[in-house]
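Everything on this sheet refers to the single structure shown next.
Removed: one protein chain of the complex. Kept in place: all other protein chains.
Entry: chain A
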């Protein structure tokens, strides 16, 4: 065990998959010599050579097209999109091409790509660098979307993502990169895809969250612990959603608050609410509570401070649902 930041945990995972599987390749803008603009791939080119870890020209569709093509010729690509806002440039290659490869060929050809990309608010970036864009991708059949909330999961989920023969969009939370440290095991371990995690057990209300909001939810559960016993579920994989874990929890707590950093109109929370409404509504004795960002365009840097929903908004909603 060693204390490691979220970003170091990711570097660790990349080091392990490069070492274990000679077919893995890391590429993208500035990932080589520079080690990525956040240093996520720091040292990997020196260790594994330019054939395995390399810089590309500056074009996201080109990067993802390269990945699709490498995948069908036997390689295991791990392309990086420097910031998730730039994924719009590559949306055809992700949703129109990679995600459909296995389907098109009935498995005769497939492309096992893991796309890594940082997202998430709170660090006052330039425009289009922080938006939570998972909703654009959770509606894509054939693609998994993974959003770890902590260093331990980041490492284990990234290894699972790379090992998966299905394409994965692996979203790395920008704010957590250096702000969060955990004791994490040295060497290889995996965290399963498609499975949510009960990060805190409780009996009175369930908070379903993912990404950085998991930590906000935990703060609230902690703050209210003398008043109510709150269960916190971290989705970890946001497409598909592990509804079984959610249903089991609300069968016990009968109350749920769904939290996301993205705008309310954007999908994941709505998907969770709809799954509950369809298959588990009778478990509830109060309306479904939702906490999400306002439906405006993602704010410029200053606005982030009061636009992004945090522990206060969650606490307010939790109290409302508890007192229903």
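Keep this in mind: a residue touches a chain if its C-beta (ideal position, glycine included) is under 8 Å from a C-beta of that chain, and two chains touch if they have at least 3 such contacts; residues count from 1.
Throughout what follows, contacts and distances are computed from a predicted model.
**Student:** What does the UniProt entry say the missing chain is called, choosing from "Pyruvate dehydrogenase E1 component subunit alpha", "ABC-type quaternary amine transporter", "PqqA peptide cyclase" or "Fe-S cluster assembly ATPase SufC"?
**Tutor:** Protein name of the absent chain (UniProt record): "Pyruvate dehydrogenase E1 component subunit alpha".
**Student:** Which listed residue, A:34, A:165 or A:203, touches the chain dropped from view?
**Tutor:** A:165
**Student:** Where the complex has a chain not shown, which of A:96, A:139 or A:287 is the residue touching it?
**Tutor:** If we include the chain that is not displayed, A:96 is the one touching it.
**Student:** With respect to the chain omitted from the figure, which of A:59, A:228 or A:301 is a touching residue?
**Tutor:** Missing-chain contact among the listed residues: A:59.
**Student:** Just checking the interface: what residues of chain A touch the absent partner chain?
**Tutor:** 51, 56-57, 59, 61-62, 64-75, 77, 92-93, 96-97, 102-110, 141-142, 144, 164-166, 194, 240-244
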